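As C-alpha cells, the structure follows; a few thoughts come after it.
Rest of the complex left out; these chains stay put.
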C-alpha cells in the first residue's frame, strides 16, 4: 500500500552513506504521509549495503507498526514526536556524522561564523542539553523528541526556519519540508560543523558573524525578495 | 552564439566537485570574453550533477543577461566588478572550500609559511575585512567586488601576481589569465589553507617564511630566469 512512501524513504536513506554521513547503521531517514498520519522509516540495524525498499517500516504517530516485517529504527519514537508536534515538516534525518557529533559531545552550540552557515540559518545551531536522569530512565527516545521541541520553544525558534539540532552528548537531527531537504540539511550541518571546528581551534574565541551579514545572507536566500537559486 | 564560452565555463565548473572544492551548489566559475565584454557564469542553485553546457548564462559587465534562460549565480555582480576593473583576468572561481572558508571565518590572512605557498604568491593570502553595515544593506554582491579591489589597492597588490583572496566571514575567490588557472588556484589555495591550519595549530606563533626563500621560490617559477614547468 505504501509503496511510494517506502521507495522515497529508501532513496533518502541511501543518500546518507553516499554523502559520507553514516558508518555502518549509524543513521536513519524517515518520510511522513500527513494524510494517513504515518511515516516510513529505516529498519533498525540493517546495513545500507543490503537495505531494500521493502525493508522500510511504516509506523503511525503512536509508534505502532502499520506495515513491514522488520523492527523500525530505535529512534522511531523521536521521529514520531517531531512529526506529530511540528506539522510543517515532511522528512527527518538522524546521523552520527563525525563533526556534528563531536560538537554534540562538547554540549556547545555551533556558533554562526560565516555566510555558509547564514545561508541556511540565522542562529547558532542549538545544542539541547542532556535530559534529567529520571527522563532517561523512562521513555528515552520519546523524551528526546520532547527535549528538542521544548528547547525550540524556550529559544523561540521555528522548525521551519531552523531545520537542524544537536542533541547533547548524542548526535544531530535535521528535517525539512521534504526528506530530500532533510538529507541536504544533514550534509550542510556536517560541513558547517567542520568549518566551525577549524575556525575555533585556529582562533579560540573567534567572534560570531555580525548581524548585518546574518540578515543579508538569510534574506537573499529565504526573504521576500530572495534571489538565490532558480 | 556563445557556444564555446559556455562550454569552457561548463568544463571549469565541473572541475570544482571533482577537485573536492564544492558541496552541493556552493561555488561557481566564470569565463570572460573580452572582445564582447560579456562573461559566462554558472546558473544559481543548479546542482553539478545535472548541470549542462546550455544552462550556462551569458551576462554583460552591467549584469544584464545576454543569453540564457536561467538566473545567473547570486555572486554574478562580484564577478562583473572584478572583470570590468581588472583587465588582465580571464576567469574567476568562487567556492566555499573547507579550509579556505574556515580561515575566512577567522578574519585572518593565511600566513606564508612554506615554499608550497611561495611557489604561488609572495605574500600572505589577504583576508578582506567584512564591509560596513551600510554597504551590506545596499548592493551587497556588487560591493563585495569593490571591497576586494579596494583591499588590493590599499595593500598595493597586483591581481596578476596575487590571484586569490579571502572575503572575511564569507569564502575565497580566485582568478587567473584563464579559467583553468583560476580553478587551479582554487585547489592550491585550499591546500595552502590546510597546511597553514596544521602548522599554526601544531606550533602556535610559527614564524613566517624568511624573505630570501620567498623571493627564490617565486622567481624560479615566475621570474625572468624562471626554470619551473615546461
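Letters are used for the chains, namely A and B, taken in the order the chains are written, and counting of residues starts over at 1 for each.
Definition applied: contacts are C-beta pairs under 8 Å (C-beta built on N, C-alpha and C of every residue); 3 or more make two chains touch, one makes a residue touch a chain.
The model shown is predicted, which means the values in this text are computed figures rather than measured ones.
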| item | value |
| --- | --- |
| Number of identical chains in the entire complex, 2 depicted | 4 |
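Definition applied: only the chains that are shown with their structure count from here on.
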| item | value |
| --- | --- |
| When subunit A is superposed on subunit B by its C-alpha atoms, the rotation angle in degrees, nearest 5 | 90 |
| Centroid distance [mean C-alpha coordinates] between subunit B and subunit A, Å | 33 |
| Complex contacts: residues of subunit A adjacent to subunit B | 113-116, 184, 187-188, 191, 194-196, 198-199, 201-203, 206-207, 209-213, 216, 220, 227-230 |
| Subunit B to subunit A touching residues, read off their complex | 23-26, 43-46, 70-71, 74, 96, 98-99, 101-108, 130, 133, 136-137, 140, 169-171, 197, 200-201 |
